[in-house]
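Only a single protein chain was left out; the remaining protein chains are all shown in position.
Chains: A and B, in written order; residue numbering restarts at 1 for each.
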Amino acid sequence: MNKWILLAALLIVGCLVWFGLGHTTATRTAYSLTLREANKNKILLITVGSEPRTLDPQEAQGVTEHHIIMAMIEGLVAPNIDDQSKVVPGMADRWQHNDDYSVWTFHIGEDRKWSNGDPVTAEDFVFSYKRMLTASFGAQYSDNLFILKGAEDYYRGKITDFSQVGVKALDSHTLRIELVGPTPYLLSLVQHDSWLPVNPKVILKFGNIDTRDSKWTRAENYLANGPFKMKSWRPNDVIEVVRNPLYWDAANVKLNGINFYSIENGNTQERAFQAGQLHKTDQVPLDKVPYYRRMRPELIRIDPSEGVYFYRINIARKPLNDPKVRLALNLAIDRDAIVKNILREDQKPATGYTPPGMGDYQPLDKMHYDPERARQLLAEAGYPNGKGFPKFTVHFNTSESHRAIAEAIQQMWKEELNIDVGLENQEWKVYLDTQNNKNYDLSRSGWIGDFMDPVTFLSMWTTGNGNNNTNWGSPKYDAFIEQAARTGDPKARLEILHQAEDLFLSEAPVVLVYWYTNAYLLQPSVQNWNPLVLGNHNYKYIDLKSEQEPIK
Amino acid sequence: MIKVIVGRLLQLIPVLLIILTVTFFMSKMVPGGPFSAERQATPEVIAKLNAYYGLDKPLWEQYLGYLARVVRFDFGPSYTYQSESVTEVIARAFPISLQIGTLAFCIALVIGVTAGVIAAVNKNKLWDYFPMSLSMLGICLPTFVLGPILALVFGLVLKLAPVSGWYGLNYVPFHPMILPAVTLGLFYAAYIARLTRGGMLDILSQDFIRTARAKGVPDHQIIVKHALRGGLLPVVAFLGPALAGLISGSFVVEKVFNVPGLGQEFIKSVFNRDYPLILGTVAFFGILIVVFNLLSDIIQTLLDPKSRK
Partner (left out) sequence: MAAVTASIEPVPIRADELVQGTSLWKDAWLRLKKNHVALFGLYAFCMVGLFCLVGPFFTGYTYEQTEISLKASAPMEPILSRTETRKTGEPKKSFIAFSNLEDEFLDKPESDRKAIAAKIANGEAYQEGRNTYRLSNQRHFFGTDPLGRDLLTRVLVGGRISLAVGFAATLVSVCIGVLWGATAGFAGGKVDTLMMRFADILYALPFTVIVILLMVMFGRNFILLFAAIGAVEWLNMARIVRGQIISLKNQEFIEAAISLGLSSRQILFRHLIPNVMGSIIIYATLTVPNVMLLEAVLSFLGLGVQPPLSSWGVLIDEGSRTMETSIWLLACPAMFFSLTLFSLNFLGDGLRDALDPKSSKD
């Protein structure tokens, strides 16, 4: 009896191992690459962080998705090699606009093709925008297209005829876009996922115009019009894209392929980089930044990035309803010390809300470390030396750096203002829920711009905006933003936005902390990976130097 | 015997029903929805999305609809992997966790039982303390510490194993399953070693062993033929759920070595509020638990002739 059991157990274990091994050995061998081989074959090995949820540009929401989609789908225009305020032709080989930037015409090149050989037409763009604006499709970024004339009405069902929306195919190679107001930043906007085209044929083959999560995004079905096309997609491991021979500018594409690895854990990324499994990481673990900066400066890159880290203040709660208290909280923070000692990635102390690099918009220089003034303001608000100041809580989603920053700020407020602050961490979605329901005192927040214009930062603070979440609102501020949207002259427009931000900061419904940078590790064999504010790299320019020995 | 097994497997149905029901309502009560994000979509968009996925219907209706689909083995689409169904996610991720888990199980069993037996036989001597202290390392260095250490030593210094990934990196001698399996295996080995030692000591002091010794039966025969049978009882009881846990993957180990296994889906599906995936993985784990606990109970019965009465 015993022997039989033993035998059966061995058999089961053997089968399990064999089954498992058999599953992978068949698929594994084809993808073996070392860095040197990768350089020789011109295959870029990078990680974009977590696993993308979808590669359908109209369903995508995150930066991760965007960085992968960029390789395969090209918009009307494409990012320049080293300057984000300039663009190069994409699907459109030329374009014009009227004097106040509210009507644009894009001429789509005759040689633009999808990876199945279909020509890219103006109708494809019209279809894509119709899909974005089909309410039942539920595209998260549909409001990005509301600057098209009639788009919002169509979305809300007030008009049912899509031809009344301000996007028209004059012929199959001419696309006319009519906007509700002057939009000088449209060229930056149309590079965003929500403005990218999809091939109507493949969408309709796998569903209707409003079918979500259809099978068209699978590797075997995906249609690309960009420099690369999808070869395989292994969830939680790697997405492989290879050169797209039908791309209009294929002759100038340098790489033969890109492997996008999904590696969430920062330490794992760094180990993979050290082991020669990656050309580029997505981040550098906090504690390793000084090491790389001091010992291996050739491997670490710190690029400016357009994002701001701040705490939202729920101004409906006492005593946070007093602007003096809010300013005092702002002035008591030594941002320099936080950036220099905790983050150490050359982040800039946020002296205003909109970060630098937003085109010609000069960031405001308003919030500074001034403990004396902070104490004075707090006293004026009725809490001399923090006496009687009610305890409030700072709320953040669980993460090492959020906690470190919160602990440091907690200590600064204690030392400078003598007020007690509690800290509470929450799991990501619970934290979002708390923030959206305004069920907090102070809540950690961050904001990353979608395109190159301060509006991407400032429009969220209008009264009742879905991303405001602070209960703050000012008719004057709303008027500024409204006025800016109607102003055609770029200079005057930025001036109005400046005034809006100045007003916002004087009321301070946020505690500003720092402006982001983007730190990552990069093998020197990667060419033309230039620092870009939005991080939108046009992969067709990226090259690999094969003679360069990988640095270990 | 067959009757017992069939009976137990039939119990799966009510067990699964309760698991699914409780999980269904619990996961719906957790705040946050699948579509919340740092950049909030407008409430209308969220409403549209909820309508698209049927999340706007009353809970009981959603629940009945879900059960109706489950009966047809349709666990619905995953919200996290937007082009895959829950069944597809499990089907691609489970084989990977299964391999790692099986290897880890073998490692744990071999190391654990050996260390436990050696320690028990040499009670309170050097060869008791030494293997026991070694096996304690698996607990003192939890997986999130041991994993990175192994990755550093075998991946970066010795260059024997990949530090990340599953496919595509076989220029190193070790298969990518080895480090994750060792990390997991050592943790469980510690448990098995201690339980084996305890169980063996209980048996070794019993009369029939003493009688056998008195009769001059050689030590190794006593240990293998008689003592191990009873001594392994606690281990076997522990192994049912342990094995189910091992082959369904570990979140920590899969994150450290970036392995695309099933373990991370248990946690990630909750973090993403991916309701169909939560339910799918939980139901799958429920089946594993019931089956492996059944196996473990059968083995316990076989090991212990007295309980068969």
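Convention: a residue touches a chain if its C-beta (ideal position, glycine included) is under 8 Å from a C-beta of that chain, and two chains touch if they have at least 3 such contacts.
Note that the structure is predicted; figures quoted are calculated from it, not measured.
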| item | value |
| --- | --- |
| Among B:L9, B:V22 or B:A91, residue touching the chain not depicted | B:V22 |
| Contact partner of the left-out chain, one of B:E38, B:D56, B:D74 or B:D304 | B:D304 |
| Listed residues A:N98, A:S163 or A:T398, member touching the removed chain | A:T398 |
| Sole contact to the chain not displayed, among A:I46, A:V126, A:V238 or A:A406 | A:A406 |
| Contact set of chain A toward the excluded chain (per top definition) | 267, 285-288, 290-291, 337-338, 341-342, 372, 398, 400, 403-404, 406-408, 410-411, 422-427, 430 |
| Residues of chain B in contact with the chain not shown | 11, 14-15, 18-19, 22-23, 26-27, 29-31, 123-124, 129, 132-133, 136, 139-142, 144-145, 148-149, 152, 190-191, 194-195, 197-199, 201-202, 205-207, 230, 233-234, 236-238, 240-241, 244, 266-267, 270-271, 278, 281-282, 285-286, 289-290, 293, 296, 300, 304, 306-307, 309 |
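Here, only the chains that are shown with their structure count from here on.
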| item | value |
| --- | --- |
| Residues of chain A defined as touching chain B within the complex | 1-2, 5, 13, 16-17, 19-21, 23-24, 27-34, 51, 53-54, 56, 59, 61-62, 135-143, 212-215, 217-218, 234-238, 259, 261-265, 267-269, 271-272, 274-275, 277, 427-430, 432-434, 436, 445-447, 466-467, 469 |
| Complex contacts: residues of chain B adjacent to chain A | 30-33, 35-45, 48-49, 51-52, 77, 79-84, 89, 92-93, 95-96, 98-99, 102-103, 105-106, 148, 151-152, 155-156, 159, 162-171, 177, 247, 255-258, 260, 264, 271-273, 299, 302 |
